[in-house]
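Here the complex is missing one protein chain, while the rest keep their positions.
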Amino acid sequence: MEKISISTGKQSELLDITGELTAFLSRNADKGWTNGYICVFCPHTTCGVTLNEGYDPDVRRDICDFLASKIPQDWGFLHSEGNSDAHIKASIMGSSCLVPVENGRILLGKWQVAYLCEFDGPRLRNLHLSFVRSE
Amino acid sequence: MEKISISTGKQSELLDITGELTAFLSRNADKGWTNGYICVFCPHTTCGVTLNEGYDPDVRRDICDFLASKIPQDWGFLHSEGNSDAHIKASIMGSSCLVPVENGRILLGKWQVAYLCEFDGPRLRNLHLSFVRSE
Partner (left out) sequence: MEKISISTGKQSELLDITGELTAFLSRNADKGWTNGYICVFCPHTTCGVTLNEGYDPDVRRDICDFLASKIPQDWGFLHSEGNSDAHIKASIMGSSCLVPVENGRILLGKWQVAYLCEFDGPRLRNLHLSFVRSE
């Protein structure tokens, strides 16, 4: 399992990490990873990962703004750290995603990129990457 | 990775794709896929996949109607294409799901089926299917 670090720059944002996944494949070009999935695992509980459109930056902004509006920090949560909204958003997005690899190359949809979803930043975040073979 | 196509018929609907997964296993009956998971991957960003109840059609209608009500198209999104609601719903449902296979057969719960979740249809959608072995 390879660990990579990502610096997030805002309290809430979606960061395109697809380039990191391509680099991960390149670093391991000698492994014979022909067909399978890169499993992107997020070991944090106030950020998550998802796949969505990468072309228009308004899409990722809309996702963040909508979640911020519907899951406000001051909803009346018990958790004394004050970031329960971020914990909820993290579980909604999910802690891992599978990115298909075919013939040694990432096979995402035309508009699809992989996102780290920061909900309690800015911070230095880690992701664990590994390759799972498929048939 | 095998590609299948599904025609969706409405702007928003959940379509049972379990039969497609059974057919995928049948087409590959000679591969020795005894135990593992069918990974269903959705390469689109305005539809997703999920597992939920298949018995009462009201359940899938309730899921769609509730999401439509809480994530309305006219919320005030920036994205000029006007389908940010569909992008958000897609990330909430997720872009992939794992369907267990035991002794060569799909092992879903009694009421469980696999759904393609269309949020910006009707369209022709693609899904990528593959098999991941487990122990």
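Chains: A and B, in written order; residue numbering restarts at 1 for each.
The rule is simple: contacts are C-beta pairs under 8 Å (C-beta built on N, C-alpha and C of every residue); 3 or more make two chains touch, one makes a residue touch a chain.
All figures in this text were calculated on a predicted structure; none of them were measured in a lab.
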Residues of chain B (touch criterion as defined above) contacting the omitted chain
35-37, 50-53, 56, 58-59, 61-63, 65-67, 70, 92-94, 97-98, 100, 102, 107-112, 132-135
Extract the touching residues of chain A with respect to the undisplayed chain.
1, 28, 31, 33, 39, 41-45, 70-71, 75, 77-81, 84, 87-88, 90-92, 94-96, 128, 130-133
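By our rule, only the chains that are shown with their structure count from here on.
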Using mean CA coordinates as chain centres, what's the chain A-chain B distance in Å?
20
